[in-house]
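Okay, handing you the structure first.
The complex appears here minus one protein chain, its other protein chains still in place.
On to chain A.
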Amino acid sequence: MNRIKIMKEPSEKKEIPASAGRIAVQVDDLTVAYNYKPVLWDIDLEIPEGVLMAIVGPNGAGKSTLIKSILGILKPIAGSVSIYGKPYDQQRKLVAYVPQKGSVDWDFPTTALDVVMMGTYGSLGWIKRPGQKEKKAALEALEKVGMLPFKSRQISQLSGGQQQRIFLARALVQDASIYFMDEPFQGVDATTEIAIINILKELRKSGKTVIVVHHDLQTVPEYFDWVTFLNVKKIATGPVKDIFNDDNLTKTYGINYKVSIQE
């Protein structure tokens, strides 16, 4: 029996009436396979606009795969994805993506500012180069994540937490409506974790939709208002207060979970 302790949310937090809004991301019958072995099976998912949603599930549950398929990085063998009712290809500019920190080579010869500037490439399109406007936006994003003093530093000279902040700044600079983040809290120190979650909550407050692959079950009720349980199939999705319970945790992780709420 695994036990997770959860600090109860302070009561002043206002519930966002998420279900009243539009559907930001819609996934229908999505099946994804590696070498003909399905890693995601027949996923149906509706993500309402304005939620801060965690995707949780055990290792190999297909959490990253789900995000990558929504973003067109992986090609599904069946099913479809729409962003505000249209295919992803037509809605790229509405979406920002933070890949796993470990997915890139941090010894790449470039600076923190330059990495953040990459967030502007999408709106520039092919061939056109970033100019002063893009640089200004990148500097503002660096400021927002508290990394301005490190703008000229080579990225391998940054700590894990700082690298994650750079990735977050790169997503912020895209000025998107929907943010997808693959384990943004992996290998970061406590201060950075708080700084990141505050920025994510701010994004939600301004009406953005934020979808986060998350590992730490203990912080789910504290950080997120919406949750999706995933283990190859979708187990459940909905508001944290309604569906974050023993039943769904057990169904997802296959072991008995007991949620104990600490007053």
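Quick note on the criterion: a contact is a pair of C-beta atoms (placed from the backbone, for glycine too) under 8 Å apart; a residue touches a chain by one contact, two chains touch by 3 or more; residues count from 1.
The definition used in the following text is that contacts and distances are computed from a predicted model.
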### Query
For the chain omitted from this view, which of "Cysteine desulfurase IscS", "Zinc ABC transporter permease", "Molybdopterin-dependent oxidoreductase" or "Menaquinol:cytochrome c reductase cytochrome b subunit" is its UniProt protein name?
"Zinc ABC transporter permease"
### Summary
Per the whole complex, from A:154, A:186 or A:245 the residue touching the absent chain is A:154
### Task
Out of A:82, A:110 or A:245, point to the residue that touches the absent chain in the complete complex.
A:110
### Query
Quick one: which of A:24, A:39 or A:95 touches the chain that's been left out?
A:95
### Summary
Touch rule applied to chain A and the missing chain gives residues 35, 68, 71-73, 89, 92, 95, 97, 99, 103-105, 108-111, 115, 118, 121-122, 124-127, 129-130, 149, 154, 156-159, 162, 170, 189, 191
